[in-house]
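Complex shown without one protein chain; remaining protein chains in place.
Think of it as A, B and C in the order they're written, each chain with its own count starting at 1.
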Amino acid sequence: MTYTTKPTVVRYVETDKMQFVHHSNYPKYFELARIEWLAKLGVSYASIEKEGILLPVVSIKTEFKKPLFFGDEFRITVSLKKPPKATLEFDYLVINQHKQIICEGNTILAFLSAKKNRPIRCPEFLLMLFT
Amino acid sequence: MTYTTKPTVVRYVETDKMQFVHHSNYPKYFELARIEWLAKLGVSYASIEKEGILLPVVSIKTEFKKPLFFGDEFRITVSLKKPPKATLEFDYLVINQHKQIICEGNTILAFLSAKKNRPIRCPEFLLMLFT
Amino acid sequence: MTYTTKPTVVRYVETDKMQFVHHSNYPKYFELARIEWLAKLGVSYASIEKEGILLPVVSIKTEFKKPLFFGDEFRITVSLKKPPKATLEFDYLVINQHKQIICEGNTILAFLSAKKNRPIRCPEFLLMLFT
Partner (left out) sequence: MTYTTKPTVVRYVETDKMQFVHHSNYPKYFELARIEWLAKLGVSYASIEKEGILLPVVSIKTEFKKPLFFGDEFRITVSLKKPPKATLEFDYLVINQHKQIICEGNTILAFLSAKKNRPIRCPEFLLMLFT
(Lines give C-alpha, C1' and ligand atoms only; values in the text may rest on other atoms or scores of the structure.)
Protein backbone atom coordinates (compact mmCIF):
# COMPACT_ATOMS: atom_id res chain seq x y z
CA MET A 1 0.00 0.00 0.00
CA THR A 2 1.28 3.38 -0.98
CA TYR A 3 0.18 7.01 -1.23
CA THR A 4 1.67 10.13 -2.79
CA THR A 5 0.90 13.46 -1.14
CA LYS A 6 -0.18 16.70 -2.70
CA PRO A 7 2.71 19.12 -3.33
CA THR A 8 3.92 21.03 -0.26
CA VAL A 9 5.83 24.28 -0.63
CA VAL A 10 9.01 24.76 1.41
CA ARG A 11 8.49 27.56 3.92
CA TYR A 12 11.04 30.33 4.39
CA VAL A 13 11.36 29.61 8.10
CA GLU A 14 12.34 26.01 7.29
CA THR A 15 15.64 27.13 5.76
CA ASP A 16 18.75 27.80 7.81
CA LYS A 17 21.93 29.80 7.16
CA MET A 18 23.26 26.96 4.99
CA GLN A 19 20.58 28.21 2.53
CA PHE A 20 18.53 25.03 2.42
CA VAL A 21 15.94 23.22 4.52
CA HIS A 22 17.16 22.28 8.00
CA HIS A 23 17.10 18.50 8.48
CA SER A 24 14.84 18.78 11.53
CA ASN A 25 11.96 19.63 9.19
CA TYR A 26 11.82 16.20 7.57
CA PRO A 27 10.19 14.51 10.57
CA LYS A 28 7.48 17.17 10.24
CA TYR A 29 7.11 16.47 6.52
CA PHE A 30 6.81 12.72 7.14
CA GLU A 31 4.13 13.46 9.73
CA LEU A 32 2.21 15.58 7.22
CA ALA A 33 2.40 12.74 4.73
CA ARG A 34 1.00 10.03 6.98
CA ILE A 35 -1.73 12.31 8.33
CA GLU A 36 -2.72 13.27 4.78
CA TRP A 37 -2.80 9.60 3.82
CA LEU A 38 -5.01 8.72 6.78
CA ALA A 39 -7.34 11.57 5.85
CA LYS A 40 -7.49 10.22 2.29
CA LEU A 41 -8.44 6.83 3.72
CA GLY A 42 -11.25 8.52 5.60
CA VAL A 43 -9.63 8.65 9.05
CA SER A 44 -8.81 11.91 10.79
CA TYR A 45 -5.79 11.64 13.05
CA ALA A 46 -7.52 14.00 15.47
CA SER A 47 -10.38 11.50 15.79
CA ILE A 48 -7.93 8.68 16.59
CA GLU A 49 -6.63 10.77 19.47
CA LYS A 50 -10.16 11.52 20.63
CA GLU A 51 -10.62 7.76 21.04
CA GLY A 52 -7.68 7.82 23.45
CA ILE A 53 -5.11 6.33 21.08
CA LEU A 54 -1.76 8.04 20.63
CA LEU A 55 0.77 7.14 17.93
CA PRO A 56 4.18 8.28 19.15
CA VAL A 57 7.18 7.82 16.87
CA VAL A 58 9.56 5.24 18.37
CA SER A 59 12.11 5.15 15.58
CA ILE A 60 13.04 7.42 12.69
CA LYS A 61 15.72 7.18 10.02
CA THR A 62 16.51 9.53 7.16
CA GLU A 63 19.11 9.49 4.39
CA PHE A 64 19.55 12.82 2.64
CA LYS A 65 20.45 12.83 -1.05
CA LYS A 66 19.87 16.42 -2.12
CA PRO A 67 18.75 19.56 -0.29
CA LEU A 68 15.36 21.24 -0.60
CA PHE A 69 15.45 24.99 -1.18
CA PHE A 70 13.03 27.78 -0.30
CA GLY A 71 10.12 27.77 -2.73
CA ASP A 72 10.67 24.16 -3.80
CA GLU A 73 7.54 22.02 -4.05
CA PHE A 74 7.90 18.46 -2.89
CA ARG A 75 5.72 15.39 -2.79
CA ILE A 76 6.13 12.44 -0.48
CA THR A 77 5.41 8.84 -1.35
CA VAL A 78 4.51 6.96 1.83
CA SER A 79 4.36 3.18 1.91
CA LEU A 80 3.22 0.84 4.61
CA LYS A 81 6.18 -1.47 5.12
CA LYS A 82 4.33 -4.40 6.64
CA PRO A 83 0.89 -5.17 8.09
CA PRO A 84 0.46 -3.25 11.35
CA LYS A 85 0.75 -5.21 14.61
CA ALA A 86 2.22 -3.70 17.73
CA THR A 87 3.72 -0.99 15.56
CA LEU A 88 3.04 0.84 12.31
CA GLU A 89 6.01 1.13 9.95
CA PHE A 90 6.21 3.54 7.02
CA ASP A 91 8.77 4.24 4.32
CA TYR A 92 8.99 7.71 2.80
CA LEU A 93 10.41 9.08 -0.41
CA VAL A 94 10.62 12.86 -0.78
CA ILE A 95 10.72 14.09 -4.38
CA ASN A 96 11.08 17.71 -5.52
CA GLN A 97 9.39 19.45 -8.47
CA HIS A 98 12.21 18.31 -10.79
CA LYS A 99 11.52 14.64 -9.88
CA GLN A 100 14.78 14.47 -7.94
CA ILE A 101 15.00 12.26 -4.89
CA ILE A 102 15.60 14.50 -1.87
CA CYS A 103 15.63 11.88 0.86
CA GLU A 104 14.46 8.49 1.98
CA GLY A 105 12.99 7.92 5.40
CA ASN A 106 11.45 5.35 7.67
CA THR A 107 9.41 5.72 10.84
CA ILE A 108 8.01 3.23 13.31
CA LEU A 109 5.05 4.32 15.36
CA ALA A 110 3.68 2.63 18.46
CA PHE A 111 0.07 2.50 19.61
CA LEU A 112 -0.35 3.98 23.06
CA SER A 113 -3.39 4.15 25.30
CA ALA A 114 -3.57 7.79 26.45
CA LYS A 115 -5.50 6.76 29.55
CA LYS A 116 -3.30 3.90 30.71
CA ASN A 117 -0.12 5.38 29.19
CA ARG A 118 0.68 1.87 27.99
CA PRO A 119 1.36 0.31 24.59
CA ILE A 120 -1.62 -1.39 22.98
CA ARG A 121 -2.07 -3.47 19.84
CA CYS A 122 -3.14 -1.87 16.56
CA PRO A 123 -6.82 -0.91 16.88
CA GLU A 124 -9.23 -2.89 14.69
CA PHE A 125 -10.24 0.03 12.46
CA LEU A 126 -6.64 0.83 11.59
CA LEU A 127 -5.93 -2.83 10.95
CA MET A 128 -8.83 -2.99 8.50
CA LEU A 129 -7.71 0.24 6.85
CA PHE A 130 -4.26 -1.10 6.11
CA THR A 131 -5.09 -4.67 5.05
CA MET B 1 9.77 44.19 39.22
CA THR B 2 12.35 43.02 36.81
CA TYR B 3 14.58 40.03 36.06
CA THR B 4 17.49 39.40 33.73
CA THR B 5 17.93 35.88 32.37
CA LYS B 6 21.05 33.79 32.15
CA PRO B 7 22.74 33.94 28.72
CA THR B 8 21.11 31.81 26.00
CA VAL B 9 23.07 30.74 22.94
CA VAL B 10 21.45 31.14 19.51
CA ARG B 11 20.87 27.71 17.99
CA TYR B 12 21.84 26.94 14.40
CA VAL B 13 18.30 25.85 13.54
CA GLU B 14 16.99 29.25 14.62
CA THR B 15 18.73 30.99 11.71
CA ASP B 16 17.22 31.22 8.25
CA LYS B 17 18.68 31.85 4.80
CA MET B 18 18.91 35.56 5.57
CA GLN B 19 21.79 34.42 7.85
CA PHE B 20 20.28 35.58 11.12
CA VAL B 21 17.66 34.45 13.63
CA HIS B 22 14.15 34.11 12.16
CA HIS B 23 11.73 36.47 13.88
CA SER B 24 9.42 33.60 14.88
CA ASN B 25 12.00 32.59 17.51
CA TYR B 26 11.53 35.68 19.65
CA PRO B 27 8.17 34.55 21.07
CA LYS B 28 10.03 31.38 22.17
CA TYR B 29 12.81 33.44 23.75
CA PHE B 30 10.26 35.60 25.64
CA GLU B 31 8.61 32.41 26.88
CA LEU B 32 11.97 31.09 28.13
CA ALA B 33 12.54 34.37 29.95
CA ARG B 34 9.25 34.43 31.84
CA ILE B 35 9.48 30.72 32.73
CA GLU B 36 13.03 31.21 34.01
CA TRP B 37 11.87 34.20 36.06
CA LEU B 38 9.02 32.20 37.59
CA ALA B 39 11.46 29.40 38.43
CA LYS B 40 13.74 31.97 40.11
CA LEU B 41 10.75 33.11 42.17
CA GLY B 42 10.22 29.51 43.22
CA VAL B 43 7.30 28.67 40.93
CA SER B 44 7.56 26.03 38.24
CA TYR B 45 5.35 26.75 35.25
CA ALA B 46 4.68 23.02 34.99
CA SER B 47 3.21 23.06 38.50
CA ILE B 48 0.89 25.96 37.57
CA GLU B 49 -0.48 23.83 34.74
CA LYS B 50 -0.86 20.86 37.08
CA GLU B 51 -3.22 23.02 39.13
CA GLY B 52 -5.35 23.42 36.01
CA ILE B 53 -4.29 26.96 35.17
CA LEU B 54 -3.14 27.80 31.65
CA LEU B 55 -1.51 31.08 30.63
CA PRO B 56 -2.08 31.53 26.90
CA VAL B 57 -0.58 34.57 25.19
CA VAL B 58 -3.34 36.93 24.03
CA SER B 59 -1.18 39.69 22.63
CA ILE B 60 2.42 40.00 21.52
CA LYS B 61 4.41 42.88 20.04
CA THR B 62 8.04 43.04 19.00
CA GLU B 63 10.22 45.78 17.53
CA PHE B 64 13.46 44.54 16.02
CA LYS B 65 16.52 46.79 16.18
CA LYS B 66 19.40 44.47 15.24
CA PRO B 67 19.60 40.80 14.24
CA LEU B 68 20.92 37.95 16.37
CA PHE B 69 23.43 35.67 14.65
CA PHE B 70 24.31 32.01 15.13
CA GLY B 71 26.49 31.63 18.19
CA ASP B 72 25.43 34.94 19.75
CA GLU B 73 24.64 34.85 23.44
CA PHE B 74 21.74 37.00 24.54
CA ARG B 75 20.10 37.90 27.83
CA ILE B 76 16.55 39.07 28.29
CA THR B 77 15.40 41.61 30.83
CA VAL B 78 11.75 40.91 31.66
CA SER B 79 9.66 43.43 33.57
CA LEU B 80 6.16 43.14 34.95
CA LYS B 81 4.36 46.10 33.43
CA LYS B 82 1.60 46.39 36.03
CA PRO B 83 0.13 44.38 38.90
CA PRO B 84 -1.55 41.25 37.50
CA LYS B 85 -5.36 41.23 37.37
CA ALA B 86 -7.25 39.47 34.62
CA THR B 87 -4.03 39.44 32.61
CA LEU B 88 -0.28 39.37 33.15
CA GLU B 89 1.71 41.90 31.11
CA PHE B 90 5.44 41.73 30.55
CA ASP B 91 7.97 43.90 28.73
CA TYR B 92 11.12 42.34 27.29
CA LEU B 93 14.48 43.69 26.27
CA VAL B 94 16.81 41.34 24.37
CA ILE B 95 20.51 42.27 24.64
CA ASN B 96 23.39 40.49 22.89
CA GLN B 97 26.90 39.77 24.24
CA HIS B 98 28.08 43.18 22.99
CA LYS B 99 25.37 44.92 25.09
CA GLN B 100 23.51 45.88 21.93
CA ILE B 101 19.73 46.07 22.02
CA ILE B 102 18.36 43.39 19.71
CA CYS B 103 14.65 43.92 20.21
CA GLU B 104 11.95 45.13 22.53
CA GLY B 105 8.84 43.10 23.15
CA ASN B 106 5.62 42.98 25.11
CA THR B 107 3.25 40.12 25.83
CA ILE B 108 -0.10 39.91 27.57
CA LEU B 109 -1.09 36.55 29.02
CA ALA B 110 -4.53 35.52 30.19
CA PHE B 111 -5.39 33.11 33.00
CA LEU B 112 -7.48 30.20 31.78
CA SER B 113 -9.11 27.38 33.69
CA ALA B 114 -8.09 24.22 31.83
CA LYS B 115 -11.17 22.42 33.13
CA LYS B 116 -13.79 25.03 32.31
CA ASN B 117 -11.86 26.44 29.36
CA ARG B 118 -12.78 29.89 30.66
CA PRO B 119 -10.81 32.97 31.69
CA ILE B 120 -10.23 33.31 35.41
CA ARG B 121 -8.68 36.01 37.60
CA CYS B 122 -5.01 35.87 38.55
CA PRO B 123 -4.59 33.09 41.13
CA GLU B 124 -3.70 34.22 44.65
CA PHE B 125 -0.19 32.69 44.67
CA LEU B 126 0.80 34.50 41.48
CA LEU B 127 -0.67 37.73 42.80
CA MET B 128 1.47 37.43 45.92
CA LEU B 129 4.52 36.62 43.86
CA PHE B 130 4.25 39.75 41.80
CA THR B 131 3.29 42.30 44.44
CA MET C 1 -5.21 46.07 -1.77
CA THR C 2 -6.02 42.80 -0.20
CA TYR C 3 -5.57 39.06 -0.74
CA THR C 4 -7.00 35.95 0.89
CA THR C 5 -4.81 32.85 0.98
CA LYS C 6 -5.69 29.30 0.12
CA PRO C 7 -6.60 27.20 3.17
CA THR C 8 -3.64 25.96 5.23
CA VAL C 9 -4.00 22.95 7.51
CA VAL C 10 -2.62 23.20 11.06
CA ARG C 11 0.28 20.78 11.48
CA TYR C 12 0.54 18.47 14.48
CA VAL C 13 3.97 19.81 15.38
CA GLU C 14 2.53 23.31 15.62
CA THR C 15 0.48 22.41 18.69
CA ASP C 16 1.89 22.45 22.20
CA LYS C 17 0.84 20.81 25.45
CA MET C 18 -1.91 23.41 25.89
CA GLN C 19 -3.56 21.46 23.02
CA PHE C 20 -3.64 24.29 20.52
CA VAL C 21 -1.28 26.07 18.12
CA HIS C 22 1.72 27.69 19.84
CA HIS C 23 1.71 31.46 19.29
CA SER C 24 5.20 31.36 17.72
CA ASN C 25 3.63 29.82 14.61
CA TYR C 26 1.65 32.89 13.63
CA PRO C 27 4.70 34.83 12.36
CA LYS C 28 5.29 31.81 10.09
CA TYR C 29 1.68 31.87 8.91
CA PHE C 30 1.86 35.60 8.16
CA GLU C 31 5.05 34.96 6.18
CA LEU C 32 3.29 32.24 4.16
CA ALA C 33 0.46 34.66 3.44
CA ARG C 34 2.60 37.49 2.09
CA ILE C 35 4.78 35.12 0.04
CA GLU C 36 1.67 33.49 -1.45
CA TRP C 37 0.28 36.93 -2.27
CA LEU C 38 3.51 37.98 -3.98
CA ALA C 39 3.47 34.74 -5.98
CA LYS C 40 -0.13 35.50 -7.01
CA LEU C 41 1.04 38.93 -8.20
CA GLY C 42 3.69 37.18 -10.29
CA VAL C 43 6.70 37.81 -8.04
CA SER C 44 8.61 34.99 -6.38
CA TYR C 45 10.13 35.98 -3.07
CA ALA C 46 13.14 33.82 -3.93
CA SER C 47 13.75 35.97 -7.03
CA ILE C 48 13.65 39.16 -4.94
CA GLU C 49 16.43 37.74 -2.79
CA LYS C 50 18.38 36.74 -5.87
CA GLU C 51 18.40 40.44 -6.81
CA GLY C 52 20.14 41.12 -3.51
CA ILE C 53 17.11 42.53 -1.70
CA LEU C 54 16.15 41.21 1.73
CA LEU C 55 12.90 41.99 3.52
CA PRO C 56 13.49 41.50 7.24
CA VAL C 57 10.59 41.99 9.63
CA VAL C 58 11.20 45.04 11.82
CA SER C 59 7.95 45.03 13.75
CA ILE C 60 5.24 42.48 14.44
CA LYS C 61 2.06 42.63 16.50
CA THR C 62 -0.59 39.97 17.06
CA GLU C 63 -3.82 39.90 19.05
CA PHE C 64 -5.19 36.42 19.65
CA LYS C 65 -8.96 35.97 19.83
CA LYS C 66 -9.41 32.19 19.61
CA PRO C 67 -7.01 29.26 19.35
CA LEU C 68 -6.36 27.14 16.27
CA PHE C 69 -6.46 23.38 16.83
CA PHE C 70 -4.75 20.49 15.10
CA GLY C 71 -6.50 19.76 11.83
CA ASP C 72 -8.10 23.19 11.57
CA GLU C 73 -7.93 24.86 8.17
CA PHE C 74 -7.35 28.57 8.19
CA ARG C 75 -7.17 31.31 5.61
CA ILE C 76 -5.41 34.63 6.00
CA THR C 77 -6.55 37.91 4.58
CA VAL C 78 -3.52 40.14 4.03
CA SER C 79 -3.88 43.84 3.31
CA LEU C 80 -1.32 46.40 2.37
CA LYS C 81 -1.77 49.12 4.98
CA LYS C 82 -0.26 51.98 3.01
CA PRO C 83 1.77 52.53 -0.17
CA PRO C 84 5.27 51.10 0.34
CA LYS C 85 8.10 53.58 0.94
CA ALA C 86 11.02 52.77 3.20
CA THR C 87 8.93 49.95 4.66
CA LEU C 88 6.16 47.58 3.67
CA GLU C 89 3.28 47.30 6.14
CA PHE C 90 0.71 44.52 6.13
CA ASP C 91 -2.36 43.73 8.22
CA TYR C 92 -3.44 40.11 8.67
CA LEU C 93 -6.69 38.46 9.65
CA VAL C 94 -6.59 34.73 10.36
CA ILE C 95 -9.96 32.98 9.95
CA ASN C 96 -10.68 29.30 10.64
CA GLN C 97 -12.96 26.93 8.71
CA HIS C 98 -15.95 28.05 10.81
CA LYS C 99 -15.38 31.67 9.75
CA GLN C 100 -14.23 32.55 13.26
CA ILE C 101 -11.58 35.23 13.71
CA ILE C 102 -8.51 33.58 15.21
CA CYS C 103 -6.20 36.57 15.37
CA GLU C 104 -5.30 39.93 13.93
CA GLY C 105 -1.75 40.81 13.08
CA ASN C 106 0.45 43.51 11.62
CA THR C 107 3.99 43.39 10.32
CA ILE C 108 6.38 46.04 9.06
CA LEU C 109 9.15 44.89 6.73
CA ALA C 110 12.22 46.87 5.75
CA PHE C 111 14.10 46.72 2.45
CA LEU C 112 17.70 45.74 2.94
CA SER C 113 20.55 45.55 0.44
CA ALA C 114 22.16 42.14 1.03
CA LYS C 115 25.45 43.40 -0.37
CA LYS C 116 25.73 46.65 1.56
CA ASN C 117 23.76 45.35 4.55
CA ARG C 118 21.97 48.71 4.54
CA PRO C 119 18.34 49.82 4.32
CA ILE C 120 17.21 50.82 0.85
CA ARG C 121 14.01 52.33 -0.53
CA CYS C 122 11.27 50.10 -1.93
CA PRO C 123 12.49 48.76 -5.28
CA GLU C 124 10.61 50.05 -8.34
CA PHE C 125 9.05 46.71 -9.31
CA LEU C 126 7.52 46.24 -5.85
CA LEU C 127 6.29 49.81 -5.85
CA MET C 128 4.53 49.20 -9.15
CA LEU C 129 3.08 45.96 -7.87
CA PHE C 130 1.45 47.59 -4.89
CA THR C 131 0.15 50.81 -6.41
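Everything below uses one rule, namely that a contact is a pair of C-beta atoms (placed from the backbone, for glycine too) under 8 Å apart; a residue touches a chain by one contact, two chains touch by 3 or more.
No experiment lies behind these values; they were computed from the predicted model shown.
**Student:** Considering the whole complex rather than only what is displayed, give the residues of subunit A touching the chain that is not shown.
**Tutor:** 17-18, 20, 22-25, 27-28, 31, 49, 54, 56-64, 67
**Student:** For review purposes, identify every residue of subunit B that touches the missing chain, sorted by number.
**Tutor:** Here the touching residues of subunit B are 11-13, 27-28, 31-32, 35, 44-46, 69-71.
**Student:** In terms of residues, what is the contact footprint of the unshown chain on subunit C?
**Tutor:** Touching the missing chain: residues 12-13, 15-17, 19-20, 22, 24, 70.
The rule is simple: only the chains that are shown with their structure count from here on.
**Student:** Which chain has its Cα centroid closest to the overall Cα centroid?
**Tutor:** Centre-most chain by C-alpha means: C.
**Student:** If you fit subunit B onto subunit C using the CA atoms, what's the rotation angle, as a multiple of 5 degrees?
**Tutor:** 180
**Student:** Taking each chain's centre as the mean of its CA atoms, how far is subunit B from subunit C in angstrom?
**Tutor:** Each chain's C-alpha centroid was found; their separation is 23 Å.
**Student:** Where in subunit B do residues touch two or more of the other chains?
**Tutor:** In subunit B, residues 17, 20, 22, 24 touch at least two other chains, as defined above.
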